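Every protein chain of the complex appears in place save one, which is left out.
Up next is chain A:
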Amino acid sequence: MRQPSAQRGAPRQRRAHSASLLRSAIVIGVILLWEILVRIGVIDGDFLSAPTEVVRAMADLLGDPDAQEAFRRTGSSILLAFVMGTSAGLFVALALGASRLLREAFLGPIAFVLSTPKSIFLPIFTLIFGLGGMSAAAFGAFESFFYVVVNVIGGLGLVEQRHLKVADAFGARTVHRYADVILPAALPGIFAAFWYGIKHAFLGVMIAQLWASDGGIGPLIRTYSAALKTDYVLAIVLLITIVAVVAGALWTRAETRMNRWRSTGAATVATI
């Protein structure tokens, strides 16, 4: 028995509103406290810069051509990693989805690599590709590939035999089977795959660049850290966080729109 939603809706909305107020209050409180503690010298400003310093550093960074160049290089490495990792992952997943033999042969190893820390393979990428952007992009692609495969295969598991039967009965050709049944049914998995694809492309590129790279944000962070310019390091971290949060929000919206035919919210991917 379902209760009329209007009756339960109002208090729930009010609670959500209060929760977001509380959240904002705590964030603002922490920032204020942090600023004060640095100002009165309880926290050493050399190790943890005050929020106002970080904001000033951020403005500085955004205007600095060298920093801009670093962001651009990292951005294009991430994009390249995402495109390579996701397309390879999608291709492999569709092949595995179409053949039980391939699935039995390769899904196990893929799931195994997924569960290992992939950073241990990083030196191999540096050996092969050197210190340039390609090395970071290739490692990012490698990171994201496994997540894409596993999520797309999970999505293919949502395809229902009865829908394929209807498609056949109503004269669907192979292209229709994919476009009208398989892809829409597997969409939550494909969305999750894209999300994890971009997330791990990002992580992979960042790790590779922090570890060894001759360009991009990684070396920038290394330089500022070595010079104890904490405000700049924090500003970079904050910028990256803002980009990630905005991207996540846009993503969730797009996904909700694409999946609006689903009456339950169960299909939404946790965008973390």
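The working rule: a residue touches a chain if its C-beta (ideal position, glycine included) is under 8 Å from a C-beta of that chain, and two chains touch if they have at least 3 such contacts; residues count from 1.
Quick note on the criterion: contacts and distances are computed from a predicted model.
Q: Which choice in "Spore coat associated protein CotJA", "NitT/TauT family transport system ATP-binding protein", "Cytochrome P450" or "ABC transporter permease" gives the name that UniProt lists for the one chain left out?
A: Matching "Spore coat associated protein CotJA", "NitT/TauT family transport system ATP-binding protein", "Cytochrome P450" or "ABC transporter permease" to the record, the invisible chain is "NitT/TauT family transport system ATP-binding protein".
Q: Please identify which residue in A:120, A:169 or A:226 touches the non-displayed chain.
A: With A:120, A:169 or A:226 as choices, the missing chain is touched by A:169.
Q: Taking the full complex into account, find the residue in A:185, A:203 or A:234 that is in contact with the omitted chain.
A: Considering all chains, including the one not shown, the answer is A:185.
Q: What chain A residues would touch the chain not displayed?
A: 160, 162-163, 165-173, 176, 180-181, 184-185, 187, 260-263
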